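Not every chain of the complex is shown here; the ones you see sit where they belong.
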Amino acid sequence: MPFLQNTWYMFGHAHEVTTDSFLNRTIADVDLLVYRKTDGTLAALHDLCPHRFVPLHKGKQIGDAIQCGYHGLEFGSDGQCVKHPVTGAQIPKTACVQSYPVVERDTLIWVWPGNADRADASLIPDYSFLTQPDRRNVGGYLHTLANYQLSSDNLLDLSHVQFVHSSMQASEAFERSTFRVEQEGEEITTYLTLPNGLPPPLYRTMLDPGTPLDITFEMRWNLPSCIRLRMTGTAVGKPEEQLFQTMSAHVVSPETASTSHYFYINSRTTDLDNPEADATIRNWQEQGFTQEDKPMLEAQQRYIGDRDLMSLNPAGLKTDAGAVRARRILAERIANEPQIPDRLDTRSYA
Amino acid sequence: MPFLQNTWYMFGHAHEVTTDSFLNRTIADVDLLVYRKTDGTLAALHDLCPHRFVPLHKGKQIGDAIQCGYHGLEFGSDGQCVKHPVTGAQIPKTACVQSYPVVERDTLIWVWPGNADRADASLIPDYSFLTQPDRRNVGGYLHTLANYQLSSDNLLDLSHVQFVHSSMQASEAFERSTFRVEQEGEEITTYLTLPNGLPPPLYRTMLDPGTPLDITFEMRWNLPSCIRLRMTGTAVGKPEEQLFQTMSAHVVSPETASTSHYFYINSRTTDLDNPEADATIRNWQEQGFTQEDKPMLEAQQRYIGDRDLMSLNPAGLKTDAGAVRARRILAERIANEPQIPDRLDTRSYA
């Protein structure tokens, strides 16, 4: 299945790109170089010199231009070649690279590989909680050898938490768990509720281990693979009496058909100035995402390869409902997308 | 060439599977999970959850069932799903995995990937010497990046011992060596005799270095790639006067078309309670199989790739006769095998 072109993909965290340090990543099979101009705004170029096809990230930034590291051609943020350093040499018209819309919002960097005229920043999913006052964010990045949709499947069916993340999050309330899905336009939300249980180890820094509570995981999905989790603990049978609420961003961008970028940020409202709380969160992010989820997703990918998951007739469970709808919305969007016939060839790594 | 389906492949040594520790291996392109039920008998399942296609070996054994490590589905030894842990969720009919005939015999575990109705345990080649009293067995396992038939070729032409294993086993009697082949039905036996030589280093723990002897290697081959070696030393010209006799099992199971499992067991009748003798045998098994044979087989594989050896018109030598007959018997069996049209898809790793 091709990638959706006319959409915003998360490219990275804003702090990953500074005026001293550009960043190259492949997004949806497009090799990109994102850099910060001297005025602080971002530029995104196809990461490939049109002369001898070396990646521009092997060069360096000179003012607001990128100099190729091989023969010194320089390209501005619009992709036009602005300098060829040998005496008497002309700059040919073909010496230009594709530039891409790029937006920085809510501490995240987004790129649009499709038709630039349609790149409307208001289509970026809302992650404004990341910049609300009185929150503390702890995030990271994980490269995964798996298709990005396997990752969003994983996130949209949190019943896996009981098994994949059992040491930190298994709950005896899981036996009483309920699951439901809501859809509003192209936005999907799944709810998994664990009623009247004791706090699993993960929550014991926030709660006394003896406190019974109802836990609800609310997963909001937006195109193409952007998820926001709201995890709420409330007094048993009293949804209005909130014991805690955590928000987090889980954004997956395809790198290639079989690899992906996973960006995550946990955002808390308690213990704001406690570096130990940061470290604890980093530890379980590392354990949960790198040690537990990643091997599972990569094992799936090794089996599924470049086939479509649904074409393999998977046994369908009730808890798949959110993931299946999300896949359907995405597939429909891709099927209906106008072709972009004059796109430059942007990548052909095998 | 496809793999023979209606045959017993060695899956592992019996001690590799306990009630505390299941084992996954791919046999003839089928990913298998073999586990020991609470009554001590074995079960073999396709190592793949039909829900989201993660390997079942990432889960755990619960009683006589296997629980998938991703979303907690449980499967019995017949492959039927027996539990889905979310409240109110149905188990769909498609939630089942293929189960396979599995037999434990003479300390070896055998699986049958083909039609279960035809899985007759009496077809398993005889390795009963492994359980005879007054023997001491030392064995192991080696993974090889080569087609399994290259391994049986190697075993059926022991003239390679003089060159590949020269430091331990080269004999000046090799210049006088003779070679012959016998066939009885689908059983092949090759005989390599080194007459009137002095014992090579390997035998000097059993024999005085000055003792002249005749050595005979008798290699019995059975479908699909199961070999038993009887190595006999006799007084020169007096075949009835036996100086030593060693038996060993050499069983090769295909993993994929280009990789294989090599199981070996040396079984001796002398020095039974001597741990140093065990260590000596382990050392030359490591040297001979891992350091010497394996690189040779893997170099062959790199050249031959997925082509058929015989299609490359190899120069034929007299000592190939056993290997060539074995290949012919196997190819004929495969050609005559009924198709199994309703087999589940069992593997599609590239």
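We just call them A and B in the order they show up, numbering each chain from 1.
Following the convention adopted for this analysis, a residue touches a chain if its C-beta (ideal position, glycine included) is under 8 Å from a C-beta of that chain, and two chains touch if they have at least 3 such contacts.
In this text the structure is predicted, and so the values were computed from the model without any measurement.
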| item | value |
| --- | --- |
| Identical protein chains across the whole complex (2 displayed) | 3 |
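Just so we're on the same page, only the chains that are shown with their structure count from here on.
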| item | value |
| --- | --- |
| Rounded Å distance between chain A and chain B, as computed from the means of their C-alpha atoms | 46 |
| In the complex with chain A, residue positions of chain B that touch it | 48, 50-55, 58-59, 67-73, 81, 84-90, 92, 94-95, 345, 347-350 |
| Touching residues (chain side chain A, partner chain B) in the complex | 153, 157, 159-160, 162-164, 174-179, 295-296, 299-300, 302-305, 307, 309, 312-319 |
